[in-house]
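Just one protein chain is left out here, and the rest sit where they should.
Order of writing sets the chain letters: A, B and C. Residues in each chain are counted from 1.
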Amino acid sequence: MSASLDKVTQTLKEVIDAPIASYFDSCVHCGLCAEACLFYTETGDPKYTPIHKVEPLRRVYEQEYTLLGRLMKMVGLSKPITDEELGEWQELVYDSCTLCGRCSMVCPVGNDIVYMVRKFREGMAVSGHVPDGIRGATKRTVEIGGPMGLKWPAVANVLRKAEEATGVTIPVDKEGADYLVLLSSMEIVNYPEYIEALAKIFHKAGISFTLASDAFEATNAGIQIGASDLAKVIVTRIVDAAERLKVKYVLSPECGHAYMAIRWEGPNLIGRPFGFKVVHVLELLDQLRQEGVLKMKGMFKDPLILHDPCQIVRRGGVLQAPEALIRQVAENYIPIADQQKWNWCCGGGGGASAIHTEEAEALRAKAFGVKKRQIEEAGVGTMVTFCANCRITIEEALDHYEMNTKLLGLTELLAEHLED
Amino acid sequence: MQGPLIDTLARQGVTRRTFLKYCATLASMMALPPSAGRAMAEAMAAARRPSVIWLPFQECTGCTESITRSHSPTLEGMIFDMISLDYQVTIMAAAGHQAEEALRNAMLENDGKYLLVVDGSIPMGDPGYGTHGGHSFVDHLQQAAKGAAAIIAVGTCASYGGIPKANPNPTGAVSVSDIIKDKPIVNIPGCPPIPVVMTGVLAHYLTFGSLPELDAKGRPKAFFGETIHDRCYRRPFYDQGKFAKTFDDEGARRGWCLFELGCKGPVTYNACATVKWNGGTSWPVESGHGCLGCSEPDFWDAGGFYKALSVPADPLKLAAAAAVVGAGAGVAVSFANRAKKGAAKKAHQPITLADLEK
Amino acid sequence: MNDLQFLTWVRGTGLDIAVGIFLLGVLWRLIEIYTLGRKKDLAAPRHAAGASGLHTVFRRSLPPPGMLKRSPVSYIGGYIFHIGLAVIVFLGAPHILLITNLTGLSWPGLPTQFIDLVTVVTMAAMVVMLVDRINKPVKRFLSTFEDWFTWAVTFLPVLTGWLAVQHLLLPYTTMLALHILSAEILLVVLPFTKLFHAFTLFGSRWYNGSANARKGVPV
Partner (left out) sequence: MSLDAIPIHVITPPAGEPGLTGNAPPLLRELAEQVKRLLETGESSAIDLSALPLTPTDLDWLHEKLGAGEIAVTLQASGESTLNETACPGIWWVTHRNEQGAVTSQFIEVAFVPELVKAHPQDVAIGLENLELMISDL
């Protein structure tokens, strides 16, 4: 056994727990999870069946933690996992799984398959069989501060421009503020309007907030690649900043997996509960709406549909806010059949959008078929979402299919129609 | 007393029509076509009485009682009288050397033609367990079987070993067919067997000169073709799920199915439910008791007369111990697993960026 | 060994061994699985109506929206054969008697004719499920020897029970003995194959349900 393979089993032995054992022992190979996976429904290739994506993990579980599996391994009836095998599985674990969690919703025996994939990624990460794109993003986040290699001066520059555009001061490293605002590099680079919108809304609501110059980045590639130790390094920066600035709340940006990383994984990564609350921006906005602070002027007229990002809604639990907010601003909001926790993934979550191999991109385009149908069936020209990563993925796909669907961010849409 | 059967019957005051009526009923019981009744009557009327040698071994005389001791002189009994029973130690007048002489004569005179009837099982454990005139039962059987045209094993003991063979089978009891392999053998099991089955087999032999069709256990299909359960008048209650739970409950009084009280009707092939006993008066299930399965091999050791077929034949002995062993194994594995997981955690080395490279 | 001896063996020693291995296996496997432990979730929980482990245990028995249409055979066939098996095992008079004998619990059964009908329907559903497993690319792809084996092990008790009651193929006594034997084989293999989902599915649904309930998502 090579050193790295040894490390893989060692890591998997650490992460395999009672739920995983129960899940593997419950699976009856009914194949229903495939019907919930867009990579299967759009390609028809059975290898994309979710439970198959964790097959090596099952073998390790059986060989390490079940008596029969140990015996079978001893007499050679059960073969240990190999490096080549893990290499084969890289595509299944990263390229064709966005951790969207739809399979976990349909499994009749109740298996949380995406939970298993996350754990399996821990082993994959140390095996080195990880996509270059996600590896690079992780590296940049750990070494430089963000997945795109963005440094503070560049961010400060964007903030200054936002201040100019809105006429609202954006405090930095201000102790005692209510909210510590996190951003994602994607927003800073591609959608600076988000920052402007947020500044306007905070100003309007009279809520104090701040940014931290050493912890502006919310995204956590360590979570996506499956390296908890690195994810911990990344999330610790935010926790340190929040505690230093003594904020009450940390505001997660629209970005889906950033919310997952800070809200749900964060305390588990650092090994203690947070002394502050983590709030998703839509949760805050919905609260302001309910308080009557979020008043709109003029409604958005074009018919539109909503794309619910998996990590915020299905896996994040922000279930009601998005629809309530869109109804606040859109006159012709059309609910789609599979919405909210049943929505279909854009195809780029879980780090997939960072993989830029030809095959991965082709697969992603194919997987977008389900979203394409949703847009076409609704017959709308506009789609609204609230995740920077979804936006990137969808925009790429819209280009690919030469669709002229307009894609908007929910926070910006709200900000645009905010009563002055 | 040689001569056509009908003449003998006539002398006893049995009219031809009575005989015809009996043959029609017998044919019906044996599931033969109605025309066979007439053929049977004609053949039997003209038949010469065959010589029959009856050997009793490890038996209780219940079979003989069943066949000879009817309440009124029945036709079965009469037909039985009409065979030339040349040796039946229980009921013959002769005894000792005289009886043995009769046996030798009958075997010599009718060599190759006599019917050999056997009741009782044969002890193989020690020849001394059963002897006649200084010869062991097994010797007797082998001697008598040599010249027999066919053998009729009467009762469950002769057919399958029966109660003497019951666990732990102290005498090493075996059935006739365990010893004799080269002669046609008809088994008429039952403890005791139904008399009409015996006469039916004789009638068939007299009529057609052959033995009736047999099932895999050597029994005449005509009488043993269906289970007690299938022919039972209480069967509808089984199908409706109505069962007597005790022998004196409402269900028992209403005549519901006795399955739960251990009735072996479902696995017992016999004609009791249709032919009945004591001149058609009743039969065990009708009298309120489940079938014991007495016409089946090893019925004595089939898990108890009062235990339903679907419940364990013996109390579960291993289960509790197995549960403890299972729990023990589980706990042992869980300790090993926890140690393994603990060791993996202890040996954990923080993952660095370098680890992500191949 | 004649048929009655065979029947007596399966009713006696055979059953004892089978129930023993079953209990041994179930306890061992349950302990093996559920003592592996899991980390406490340190994230502050969110609460939502209808979100809990218990909710999911029950909710997962119903097809999620749209899934019935996507895989009708799996759902309808699955329902029929699972409910059919439950009806046969728990409402067939001879089976109740066995349960009563082993546990002391008792309840009324259903008429034989009805159980007969359920049995035929159950077998038909199981055959359809098998054909589906052969035909459907995903199912065929996932299938290992264990899947075919466990199908057969589950099907045989139903088939032999039906054949016994209908007096087909073999004499009742032999068929009944084969029926009991096949059920014993099922008991023996259950803890060590995917059939163990009969036990673990409750744990799995509960884990999934409670983990997601902490996030406020009813799954």
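Methods note: a contact is a pair of C-beta atoms (placed from the backbone, for glycine too) under 8 Å apart; a residue touches a chain by one contact, two chains touch by 3 or more.
A quick note: this is a predicted structure, and the numbers were derived from the prediction, not measured.
Trainee: In the intact complex, which of the presented chains make contact with the chain not displayed?
Mentor: Spelled out, the missing chain touches these shown chains: B.
Trainee: Taking the full complex into account, find the residue in B:Arg38, B:Lys245 or B:Lys358 that is in contact with the omitted chain.
Mentor: Selected residue, touching the omitted chain: B:Arg38.
Trainee: Considering the whole complex, which of B:Thr15, B:Thr131 or B:Ser210 touches the chain not shown?
Mentor: If we include the chain that is not displayed, B:Thr15 is the one touching it.
Trainee: Tell me, which residues in chain B touch the chain that this view leaves out?
Mentor: Residues touching the hidden chain, for chain B, are 14-18, 20-22, 24-25, 27-29, 31, 33-35, 38, 72, 75, 233, 252-255, 279-281, 286, 288.
In the analysis below, only the chains that are shown with their structure count from here on.
Trainee: With chains as vertices joined when they touch, what's the shape: line, ring, star, complete or other?
Mentor: Here the contact pattern is complete, since every chain touches every other one.
Trainee: Looking at B-C and A-B, which one has the bigger number of contacting C-beta pairs?
Mentor: Pair with the higher count of C-beta contacts: B-C.
Trainee: So, what's the distance in Å between the C-alpha centres of chain C and chain B?
Mentor: 39
Trainee: Between chain A and chain B, what is the separation of their C-alpha centroids in Å?
Mentor: 76
Trainee: What are the residue numbers in chain A that touch two or more other chains?
Mentor: Residue numbers touching two or more other chains: 16, 65-67.
Trainee: Check each residue of chain C and list the ones that touch at least two other chains.
Mentor: Each of 28-29, 32, 35-37 in chain C touches at least two other chains.
Trainee: Sort out for me which residues of chain A touch chain C in the complex.
Mentor: Answer in residue numbers: 16-23, 25-32, 34-36, 40, 44, 46-47, 49, 51-52, 65-68, 104-112, 115, 263-268, 271-274, 277, 314-317, 319, 337-338, 341-342.
Trainee: In their shared complex, at which residues does chain C touch chain B?
Mentor: 2, 4-5, 7-8, 11-13, 15-17, 19-21, 23-32, 35-37, 93-95, 97-98, 101-102, 108-113, 167, 171-173, 176
Trainee: In the complex, go through chain B and note every residue touching chain C.
Mentor: Answer in residue numbers: 160, 216-217, 227, 229-230, 238-241, 243, 259-260, 266-267, 269, 293, 296-299, 301-303, 308-314, 316-319, 321-323, 325-327, 329-331, 333-334, 337-338, 341.
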